[in-house]
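Left out: one protein chain. Kept in place: all the others.
Naming follows writing order (A, B and C), and every chain is counted from residue 1.
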Amino acid sequence: MDLSFTPEEVAFRQELRTFFTTAIPQSIRTKVLEGQHLTKEEIITAQRILNANGLAVPNWPVEWGGKDWSPVQVYIYQDEMQLNGVPSPLAFNTSMVGPVIAQFGTDAQKKRYLAEAANLDVWWCQGFSEPGAGSDLASLRTKAERVGDTWVINGQKTWTTLAQHADWIFVLCRTDPTAKKQEGISFILADMKTPGITRRPIQTIDGGHEVNEIFFDNVVVPAENLVGELHRGWDCAKFLLGNERTGIARVGTSKARLKRIRELAALEFEGGTPLIESEKFREKLAAVEIELKALEMTQLRIVADEKNHAKGKPNPASSILKLKGSTIQQATTELMMEIVGPYVMPFAESDEGDGRNETGYGPEYAAGTGPTYFNWRKISIYGGSNEIQRNIVAKAILGF
Amino acid sequence: MDLSFTPEEVAFRQELRTFFTTAIPQSIRTKVLEGQHLTKEEIITAQRILNANGLAVPNWPVEWGGKDWSPVQVYIYQDEMQLNGVPSPLAFNTSMVGPVIAQFGTDAQKKRYLAEAANLDVWWCQGFSEPGAGSDLASLRTKAERVGDTWVINGQKTWTTLAQHADWIFVLCRTDPTAKKQEGISFILADMKTPGITRRPIQTIDGGHEVNEIFFDNVVVPAENLVGELHRGWDCAKFLLGNERTGIARVGTSKARLKRIRELAALEFEGGTPLIESEKFREKLAAVEIELKALEMTQLRIVADEKNHAKGKPNPASSILKLKGSTIQQATTELMMEIVGPYVMPFAESDEGDGRNETGYGPEYAAGTGPTYFNWRKISIYGGSNEIQRNIVAKAILGF
Amino acid sequence: MDFDFSEDQRLLKDSVDRLVADRYGFESRKGFAKQANGWSAEMWAQYAELGLLGLPFSEDHGGFGGGAIETGLVMEAFGRGLVLEPYLATVVLGGGIIRHGASAEQQEELVPQIVAGDLKLALAHVERHSRWNLNDVAVTAKADGSGYVINGEKSVVLHGDCADKLLVTARTGGAQRDAGGIGVFLVDASDAGVSRKGYPTQDGLRAAEVSFANARGVAIGDAGGALPVVSRVVDEAIAALCSEAVGGMGEMLAITVDYMKQRKQFGRAIGEFQVLQHRAVDMFAALEGAKSMAMLATMMATSDDAKARRQAISAAKVQIGKSGKHIGEEAVQLHGGIAMTMEYKVGHYFKRMTMIEQMFGSTDHHLAYVANSGGMF
Partner (left out) sequence: MDFDFSEDQRLLKDSVDRLVADRYGFESRKGFAKQANGWSAEMWAQYAELGLLGLPFSEDHGGFGGGAIETGLVMEAFGRGLVLEPYLATVVLGGGIIRHGASAEQQEELVPQIVAGDLKLALAHVERHSRWNLNDVAVTAKADGSGYVINGEKSVVLHGDCADKLLVTARTGGAQRDAGGIGVFLVDASDAGVSRKGYPTQDGLRAAEVSFANARGVAIGDAGGALPVVSRVVDEAIAALCSEAVGGMGEMLAITVDYMKQRKQFGRAIGEFQVLQHRAVDMFAALEGAKSMAMLATMMATSDDAKARRQAISAAKVQIGKSGKHIGEEAVQLHGGIAMTMEYKVGHYFKRMTMIEQMFGSTDHHLAYVANSGGMF
């Protein structure tokens, strides 16, 4: 047992850090660290730099650009990206549809889709959630009917993140309406330009437009767009959702934010004294730091323990990463608001007319504080709400 | 709307305060305020003084010694008792069996039992809980069979508080084993000296002996010991449990404890500075004070609102009194432990050999801190656990 | 002790409740927010007509002689409706300074205009680094003839963009954080020395950054000793905000409970899941605590015992802050995604609660006050 990183791991971290801090434009990294939103172009730029250097899809099979890293290396990669404000490669491409195609797709599908997904030549979005199916994903009703050599899709998806930028969508559709809930679902790809697909932006309470509703009205796609076995799309969904075991805790992101909070708290005053000199504020900050340290150690323990768990049978502690990680991320948003005090109030719409609060009054770091607090409430809702995570752990430890 | 007390109410409070602080021995009141345990004799002494002055059973019908006070007067009476460390009249006598007999009993029963219960000439204990029936009280299995002119009781009760002092017990028994759960239960009185009744002390984690198991082995009591209708004992139980709507929050007790905490925190030091000068400690204390103030206001609102609620149909906010009151009482035990720091550790058995930590090392107020913390965990368990209270409120606000 | 409303109070409550219920639906509010100042001039006229704008002023000046209870009734209804108009800014804050600080002549001139809805006020008291300390004042006022010349910057002036006149805290003497040497000055918003940048706030209300460059003002009360008046008015405003918050929290709980009965997941109403039931109960408990402390704040807001008043008001603000955060966050979480959208009402209440927590001092700010005030019992 040796809980320090090996010299090789330290060197690996240093190498990545050097690359990230020199190759990825500072302007992009600063926006990420300040919690500001990136443009489509910035996201694409960053991912293509990563991809050109073989760092966009390390989790994929080596054949398709993956790295075959140890779990500790994957952890270091994610940690360093988050610490240095490097935008994560678009999850819909690299953690979701890519791995699913690599695992379940045909050779033709792999050839057609994987390389361009890795390079973000094609932007994917996720058609899973529906208005009536939130935490109960399997109750989805969007259906795909086989008509000749095509699928005809009808239905509605929602919470489709960044669909406004997307070229393609992967959709969970009910293909056998007579089967039991989780059976009879298939995983189908669709070009967003297909006639019958329309999108409606949803404005979220932070003022931004990040998610969308997608309507399918007799959308016809080729039969070959089915990924994996017919009616076995739930396997793809489960694989996809269980795919990202580390990283979900976003430890690196929270580390970077806590560092930033410490810096900013020196710039704001109460009674003529910098906030960072308030014992109370420092203790609140320390309490979150301790939670984050515990989470980081827990994540490392889970990473190290992965070899003892069969694939697809995650350690029940994995759900703790989501639970604690979300709580900590949300706590950082509260500390940020606390720093700016009354300056959390102004809401100045950005010039882009997308409803975001970009400029603001008072210190420049104030503008993002309120919207990020509001927006990040989603972290305990999406990706399996914290209630669902608790149900999962309860099942694992109690058997009920 | 006038939220201040009327001059009459202020005078009423003053009158009670004068009486309590002059008529009830200081030695008894100090023990109560310090959270120490009273002897049987002290409890009897205090109640007889109250009763001699007409203050032991104000909640009873006037005919039997009650006062017909307004809800606000009842509140003031309880608040002043608790604030001044006056032991509450024994609940088993005055809030439980007394009101049940007054409501459901025959004239003969009233004459026989009420006056001596009020004066604590007879000490009652409560035979409700059973090992298999905790929160699910109605699943009780102790049975009483009618044999000639008697009831023959068999079964086991538990958590019988202060049964070691008791002369009589009121027992919920199943009298109709074929009836549905809450039907077929009867409310029966038994002299503790009846052959076949045995008690076994239970030592609790504070080291004390406060509760007991009571075994009934072919215990024969006269048929006339049935109170209320046969098989309708659940009505008595519900009446009894719903009887005490105010007071359960123990606002006065917590007020007195918070005052004491403020005094004691001036006597203990950290780094040469009295603990009360620590900003952190003061804020923790203030946070509990604010919760208590809110609880007190809530209690007053409920008291004032009683006229709008039918008897037996309590305001759902009543359960909040139990929830918040228990949390606050428990928080005071934590603050007390915090004050004495390392001196919470010694456990010195009292001379009485009853397992209590009475003397102790370090400051004399240290001895009770750990045991009270441990013992008061019961407050969120007994009298309808906090989980049961939440179920009750959920039913009221959601209908499920 | 009597928790019942008087007949007049009941009538007032009924009419305000009805006005909000009838006229301030979610869609109407969206429309109001798009109007010129971000609120409805028509509703403002309605408030004037109902006498709401004159509520706390003495009958001598055309007011209705109401107290904190009446203001609380109005604010609670406004909280339910997420009302956008500058009632707090004009009637409670500005009006409060006038009531407690102004001379008889000033009151005779100004109050009737407020009552009629012809004069909107704003209190400019926050500065870049003052946070919530009313005594942390860098803006200066220099006597000049019968008036004063004001210089400096004020921040996040609630409804400062639409106010006709600004009430500005400024220093005539003393060092930056001294309690003495602070006055309140009435400055015409159209004064050449005043420049304003208005903006919406996170909760859809409005505020402004305001600069004073040799702007001319007149003193309201003692030009060097106005801090007690400002403190008292801010306490009254906090009490009013507590009532507003209770209105909003009550709606959030009601909407959430309703949603829990309707929304089905895994084949049953989510309100049947015990975990969610207990969390709704904890929201209910938080609401009860908030109601209780808002009542305490209302009762104590008009107390002449400044120390007891301050302690009670701070205690109430702590409770409101905690309850509002708890109820707001849980309302969103129990709804799930839908509550994250601007199309759904709950998020707007959540945002309003979040801003109320920041107004006139955060939960921690007020907790520190209570902690250092020597015990509540």
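Quick note on the criterion: a residue touches a chain if its C-beta (ideal position, glycine included) is under 8 Å from a C-beta of that chain, and two chains touch if they have at least 3 such contacts.
This one's a predicted model, so the numbers in the text were calculated from it and none came from an experiment.
Student: Please identify which of the visible chains the hidden chain touches across the whole complex.
Tutor: A, B, C
Student: Of B:106, B:203 or B:218, which residue touches the hidden chain?
Tutor: Touches the omitted chain: B:203.
Student: Which residue among A:2, A:107 or A:149 touches the omitted chain?
Tutor: Per the contact definition at the top, the residue touching the missing chain is A:2.
Student: Looking at the whole complex, which of A:142, A:225 or A:391 touches the chain that is not displayed?
Tutor: With A:142, A:225 or A:391 as choices, the missing chain is touched by A:391.
Student: For the chain that got dropped from the picture, name the residues of chain B it touches.
Tutor: Considering the whole complex, chain B reaches the absent chain at 129, 132, 134-136, 139, 158-159, 202-205, 207, 268-272, 280, 337-338, 341-349, 357, 361-362, 370-371, 373-375, 377-378, 380-382, 385-387, 390.
Student: Suppose we count only contacts with the excluded chain; which residues of chain A make the list?
Tutor: 1-6, 9, 72, 255, 258-259, 262, 279, 282-283, 285-287, 289-298, 300-301, 304-305, 316-317, 320, 323-324, 387, 390-391, 393-394, 397-400
Student: Since one chain has been left out of the picture, which residues of chain C touch it in the full complex?
Tutor: Residues touching the hidden chain, for chain C, are 273-275, 277-278.
Going forward, only the chains that are shown with their structure count from here on.
Student: Average the CA atoms of each chain to get its centre, and name the chain whose centre is farthest from that of chain B.
Tutor: Farthest chain from chain B, going by C-alpha centroids: A.
Student: Suppose each chain is reduced to the average of its Cα coordinates; what separation in Å results between chain A and chain C?
Tutor: Once rounded, the distance between the two centres reads 38 Å.
Student: How far is the middle of chain B from the middle of chain C, if each middle is the mean of its Cα atoms, in Å?
Tutor: Result: the chain centres lie 43 Å from each other.
Student: Give, as an integer number of Å, the spacing between the C-alpha centres of chain B and chain A.
Tutor: Result: the chain centres lie 53 Å from each other.
Student: Hunt down the residues of chain C that sit against at least two other chains at once, touch-wise.
Tutor: Expected reply: 368.
Student: Where in chain A do residues touch two or more other chains at once?
Tutor: Residues 280 of chain A each touch two or more of the other chains.
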